[in-house]
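Before anything else, here's the structure in question.
For this view, one protein chain was removed and the others were kept in their places.
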Amino acid sequence: MSAHTHATPHAHHGGSYLESKGSFWTNVIDWATTVDHKKIGVMYLFAILFMFFLGGVAALAVRLELLDPVRAVTDGAGKVMITGQLFGAADANSIASGNDTYNVLFTLHGAIMVFMVIVPSVPGSLGNFVLPLMLGAKDVAFPRVNLLSWYIYVVGSIFAVTSIILGGVDTGWTFYTPYSTTTALGEPKVVLMVLGAFILGFASILTGLNFIVTVHKLRAPGMGWFDMPLFVWGIYSSAIIQVLATPVIGITLLLLAFERFTRIGIFDPALGGDPVLFQHFFWFYSHPVVYVMILPGMAIISELIGVHSHKKIFGYRAVAFASLGIAGVSFIVWGHHMFTSMSEVASTIFSGLTFLVAIPTAVKVFNWIGTLYKGSISLNTPMLYALIFLFTFSIGGLTGLPLGTLSTDLHLHDTYFVVAHFHYVMMGGTIMAMIGGIHHWWPKMFGKMYNERWGMIGAIVVFIGFNVTFFTQFFMGTRGMPRRYASYVQEFQIWHQVSTIGSLILLVGFLIHLFVLVQSLLAGRKAPKNPWGGLTLEWLADSPPEEHNFAHEPIVQCGPYDYDTHVPHHWDPKDYQIPEENLRTTAAH
Amino acid sequence: MSHPPSHNQPEAFDELDPHHSGVHADHVIVGPMQLRAVLAILLVFTALTVGFAQAEQWASGYFNIVMPHWVNIAGAMTIAVIKALLVMAIFMQLKYDNPVNTLIMGVTFAALAVFIAFTGMDLLNRSEVYSWKAPQIVAGGTGNEVWNAQGKPITVAARDRYLAKIKDRIKEHNPSIEGEALEKQALAQYEIDMAATVSHGHATHGDQHGSSANRSRGAHGLSGALDTAAREHAESDGHEPAKPAGGH
Partner (left out) sequence: MSTIDAKQTSVPESRSRWQRYAHAHHWRSQAEEFDGCKLGFWLFLSTEVLLFGGIFCGYTLFRSMYPAAWAEGSSSLDWKIGAFNTAVLLISSYTMAVSIYCIQTGKQARARANLAVTFLLGASFVILKLALEYIPKWSGYFCVLDPALHHHASMIVEGKTAFFGLFQFVEGYGGKRPGMLFDYPFAVDPRMPVWWAIYYCGTAIHAAHVLIGMALIARVWWLAGKGTYGPTYYAGVEITGLYWHLVDLIWIFLFPLLYLIH
């Protein structure tokens, strides 16, 4: 901890941020007390991947239970047997307990994946790591608040995991009242889960607040608002939602906890409250937060498509304003989660407003496709994931239209169609974008290249597994298979079996990625400064960057995607050859 | 790309930093005279809003001039908004600050308005298309469902408990009283006590109806016409499970 002034940032020149500081415990303490956005980003990444593993295990358990419907069969001796139940012993008395276990598992899967994985995923890990680098800043605006945010995330996750250890909750991740305020009243597990989500909200708020101030105040000299990479626009828009929407879930969950403790009547109709009010409170947060999940994913895709097409992004301002537009619209459409519980007047209005979301979203998709057109595309793992995103996200988005239409939604509400829709958007959108983003910035984060061939194989396996898992669920949904049931009628079994097989393929795909990344850490080739030929500022820094990111404060001299006028710096075409004729190059300035 | 030489003067960055020009927060000093003036206005407005509410009750109590309900609400909220704007502009220095901060507050209040308005759009319009929907939630929400340990609604249990206390008190004074007479005297005392409590804070109201105090007050809320079904239910008999309210 040497003292130095801001005026001599290059005093530390040369040391990578990953460099060991001494003994093992010195390093542990250094990481635990670090205020370096890069280390915090890496810590977030590993914490989120761990929670992703937990949520994934719950998801697999859910899928395996659904492999076979629970049913009573009479064996040869006339004895009634229960088959098809994964949880609980195979006798007639255990159906209920087995179903309870199933309810707990899908709740855990939902709560972990939403509150602990997807919401913080991209902003917490890649956002923290990349955003200050892209802006040419030395750190985020409030580095200590940033560290605090990570610790709050860990504490909130510990609350939730404690709740799981105590038996878990079966309220569904939405905590709908009055069930959530009346179930298991003597036990702390529901309150622990609710408070866990409440605490995680603070982590989200602090991250968002930090990013907004960083974008406003710490842009490099010469970087105007429209010289920012689109990744920054996406993260900035989602940060606005994080700051404005998260406090409402805070008060909602606080009131829910109060209601459980003292039986005050705010949400429970038996106490004079109004359960639909809870749904409004909940979705006023949770719908905008859907865009907290997807906007950073879109932000990554803008980057991946721009960089790996080596072409000026089509309609930069349109994409940037579409991000803000989505953030704005997100606050007036939450009612489409409640078409079956709301008054008809509100349902109609919300249904109409919901279609507004399609406009900025489609603007983005068309601009990405416009960018791909006649670009010099290098087909590698990040690019493959960008293409996967375009496919899966488009399906997810388009299946949102029948769900936003009031009349069709009444049929599709709470069926597997909804499950498939939001998995196509959340997983096919955010998670696919995040895996692509991890591969894109992996060389920058750890200074190592990964195995491109196996990365692409992993991507293809994930793509196949994902579609097999979730596309079948559209069919089930339109035929009326309701969500959140451990059992089902015989006619759905084939669909469920295909879906479960798909989830196992998905598991194989993720394991391939895990091995690729671990192999890269252990034996990867050293990464050059700018392996992809990006023009944004993070590629000016070393791989991995030094402790203060840049030896000198960088000055922006070209736009983030000015491939038509600039050749990327430190670009080593030997690594990733682009057909020369496709790159209209002129000498840099 | 060439790198600039290392700077010792942070100000030198500004030339290369056009988007930061002009927004440097100069340390604005709000003087004590201005602060005192704002405090005085705030206190006067507090007195005004209290006076307004009192005057309205006084008028209705003595002259039976019942002002429409929205007058009371609009008056109090206008004054509150003026006070809040003063605090934000001068005490919190938004007036002299970076306009971005004002924008943040503006967006925040807009989000809050959307939140309340859209939620109200649903909850206050339950009866618009299918009138039977109006008391749906109210049905569970009569408070009658709030059973206490003895299996009674909490309001009924509280009333019984209070009656028992009154009976004990009457018996202390007059141990011979029994049965119907005791019952009657206790109920009479209950009515008197209730009237005393209900008129608390309404000394000039002149309301002697006691138990019907809530009926004497106009049952208009913010929404007026929108909650007719729920209101009729509330007025008819709160202690009975709601029936479908019929057409409105």
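The chains carry the letters A and B, assigned in the order they are written, with residues numbered from 1 in each.
FYI, a contact is a pair of C-beta atoms (placed from the backbone, for glycine too) under 8 Å apart; a residue touches a chain by one contact, two chains touch by 3 or more.
Note that this is a predicted model, so its numbers are computed, not measured.
Considering the entire complex, the omitted chain makes contact with A, B. Note on the undisplayed chain: of the listed residues A:M81, A:L254, A:L379 or A:L514, the one touching it is A:L254. Listed residues A:V114, A:A203 or A:L271: the one in touch with the omitted chain is A:L271.
Residue in contact with the omitted chain (choice from A:F87, A:F129, A:F281 or A:W334): A:F281. Across A:V42, A:V70 or A:V243, the single residue that touches the chain missing here is A:V243. In the full complex, chain B contacts the hidden chain through residues 10-11, 13, 17, 20, 23-27, 29-32, 35-36, 38-39, 42-43, 46-47, 49-50, 52-54, 72-73, 76-77, 79-80, 83-84, 87-88, 90-92, 97-98, 100-101, 104-105, 107-109, 111-112, 115-116, 119-120, 123-124, 138, 141-144, 146, 148, 153-155, 157-159, 161-162, 165, 192-194, 196-203, 211-215, 217-223, 226-227, 230-231, 234-235, 238-239.
Residues of chain A in touch with the missing chain: 1, 3-6, 9, 30, 33-35, 137-139, 141-145, 205, 208-210, 212-213, 216-218, 243-248, 250-252, 254-255, 258-259, 262-266, 271-274, 277, 280-281, 547-548.
Convention: only the chains that are shown with their structure count from here on.
By the touch criterion given at the top, residues 6-10, 216-217, 219, 221-225, 240, 244-245, 248, 263, 265, 269-277, 280-281, 284, 331-332, 334-335, 338, 342-346, 349-350, 540, 551-555, 557, 569, 588-589 of chain A touch chain B in their complex. Taken together, the chain B residues at the contact with chain A in this complex read 1, 3-4, 6-8, 10, 13, 16-20, 100, 107-108, 111, 114-115, 118-119, 121-123, 125-130, 133, 137, 139-143, 145-146.
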